[in-house]
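Only a single protein chain was left out; the remaining protein chains are all shown in position.
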Amino acid sequence: MLTRKTSEPFWWLLFAAGGMVAALLVPVHLLVQGLAVPLGWTSISHARMLALAAQPLVKLYLFALIALPLYHWAHRFRFILEDLGLRGLRTPIALLSYGAAVLGTVATLWVLWRI
Amino acid sequence: MTVPRVERPGLYYPKLPATWWLRNANYFRFMLRELSSVFIALFLVVFLIQLHRLPQGPGAYAAYLETLRAPGWIIFHVLALAFALYHSVTWFNLTGVVQVVHLGERQVPPRLVVGASFALWAVVSVVLLWFLLRG
Partner (left out) sequence: MTEETMTLEVTRYRPGHDREPRTESFTVPYRKDWVVLDALNHIKDRIDGTLSYRWSCRMGVCGSCGMMVNGVPKLTCAAFLRDYRPGPIRVGPLANFPVIRDLVIALDDFMEKLRRVKPWIIRAVEKPVADGEYLQTPAQLDAYKQFSMCINCMLCYAACPVYGLEPAFVGPAAIALAYRYNLDSRDEGYRLREPVLSEAVGVWECTFVGECSVVCPKGVDPAAAIQRSKLAGATDWLLSMIMPWGGRR
């Protein structure tokens, strides 16, 4: 098992990368997919979405877009719980948070693989 | 693990309550900033499910999009968008603090670094919008 000393920089780098990706890209995706399409301001056809998502470069983009911010979440979520006073449970909280992000990464790979 | 501190008799050791973040506006804004990551992650999970539906054919995909029209989901996405924007703004503001940029011997003023981050965000957003909405 990694010691805290060597694992912290690793998770922090993933957190920083994820935070950057989320800050740059997520608002537009949220606006378009979460609001503009459901509210009918615009539409993206199934055929076009499929054609787009099938391209390797787009897949790579989608992987970074989805997987990296999961680590950003995991890192912050872990410290929210710690800052709320759950310091006795530090190790399980860290395992659960980062574990969920790793699981999400695997799921993202699987979904993109099948497109 | 950290060793618990040894408390000396006679001294009074204050305890920070779990509600410390309600004590001042900056603490509260910090909590909102950290909480934004939860909404961003939830949105990405929703997006992942959408991608999962994609190869299942137009029917399954359309049905999923239909669910997202429910008022509950619209409210969620409005909230998530607000949090995502809050994340972007705080994130770029803080890059000026964290990332020191040097031009030759001189340090580039943090305000310029922050400005450049926001400019990059604007450009990326416009390009992405154009790409998503085209055709």
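In order of appearance the chains are A and B, and numbering begins at 1 in each one.
Quick note on the criterion: contacts are C-beta pairs under 8 Å (C-beta built on N, C-alpha and C of every residue); 3 or more make two chains touch, one makes a residue touch a chain.
Please read these numbers as outputs of a predicted model, since none were measured by experiment.
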Candidates A:12, A:41 or A:110 - the one touching the absent chain: A:12
Contact footprint on chain B, counting only the chain that is left out: 1-3, 5, 7-8, 10-14, 16, 20-21, 23-24, 26-27, 30, 34, 94, 97-100, 105-107
Missing-chain contacts mapped onto chain A: 4-6, 8-10, 12-13, 16, 79, 82-83, 85, 87
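Keep in mind that, in the parts below, only the chains that are shown with their structure count from here on.
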Chain B residues touching chain A - in the complex, by the definition given at the top: 1, 16-18, 21, 31, 34-35, 37-38, 40-41, 43-48, 50-52, 54-55, 57-58, 61-62, 65, 68-69, 73-74, 76-78, 80-81, 84-85, 87-88, 91-92, 120-121, 124-125, 128-129, 132-133, 135
Of chain A, residues touching chain B in the complex: 19-20, 22-35, 37-39, 42, 44, 46-50, 53, 62, 65-66, 69-70, 72-73, 75-77, 79-80, 83-85, 90, 104, 107-108, 111-112, 114-115
